[in-house]
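Up next, chain A:
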Amino acid sequence: MSALDTISVRVEASSGNVRPLLHEIRHALQRVADGGIGTTIDLGSLPLAPGEEKRIEELLGSGELRAELDALGPTVLQETRYAGVWFVTHRNTEQEVVARFIEVTRVPELLLAQEVDMQRAVHELEKQLEVN
Partner candidate 1 sequence: MRKDQTLGAYLFSQGVSRRGFLKFCSATASLMALPPTMVGRVAAALENARRPSVIWLSFQECTGCTESLTRSHAPTVESLIFDAISLDYHHTLQAAAGHGAEAAREAAMEENAGEYLLVVDGSIPIGNPAYSTIAGISNLDMLKESAANAAAIIAVGTCAAYGGIPHANPNPTGAVSVSDIIKDKPIINVSGCPPIPVVITGVLAHFLTFGSIPELDELGRPKAFFGQSIHDRCYRRPFYERGQFAKSFDDEGARQGWCLYELGCKGPTTYNACATLKWNEGTSFPIGSGHGCIGCSEPDFWDKGSFYRPIAAGLWGSRDALLGAAAAGAAIGIGTALAARSKKKRANAAKETEST
Partner candidate 2 sequence: MTLLDFARGPALQWSMIILVAGVLWRLGGTILINAKKDLSKARKEHAVADGLKTIATRSLPAHQFEKNIRFQHFSGYAWHIALFVSVLFFAPHILFFESVLGFGWPSLPNSIILITAAIALAILFALLIRRATHPVQRIISNADDYISILVVIAPLITGILAFAHLGARYETLLAVHLLSVEALFVWFPFGKLMHTALTFPSRYQAGSSYGRKGVRA
């Protein structure tokens, strides 16, 4: 235990924004479930008290799917325990968090193979076939 722990400062303040956020997620999820379009929420745009981001993360929990993307630094796309609600954390090559989003959608777009990348892949695969 460091000396810091002896300071009796309560860090779990409340901005009153957690419940409204959860309501927003619920409505967004209902929309997607009814065949509507998805929603992305930028956690950087919300005034949150210290510890609240973590609390949101804990409230949403972890679901079945977790995907990692390695492009300009790692990105983790974690489906929460609520199907269709994803926690997306982008990091840069120095492992620093650059942005965090909550995505309410069937599949985050970032997981889909992109057309340009597929075109390039086709090209590379052809080259590979020519070599062999």
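Heads up, the rule we're going with is that a residue touches a chain if its C-beta (ideal position, glycine included) is under 8 Å from a C-beta of that chain, and two chains touch if they have at least 3 such contacts; residues count from 1.
Selection rule: all candidates are chains of the complex that A comes from, given by their letters.
A quick note: this is a predicted structure, and the numbers were derived from the prediction, not measured.
Peer 1: Sort out for me which candidate, 1 or 2, comes into contact with chain A in this complex.
Peer 2: Answer for chain A: candidate 1.
Peer 1: Show me the residue ranges of chain A that touch candidate 1 in the complex, using the header's touch definition.
Peer 2: 8-11, 13-17, 40-42, 44-50, 52, 69, 71-73, 75, 90, 92-93, 96-99, 101, 109-110, 114-117
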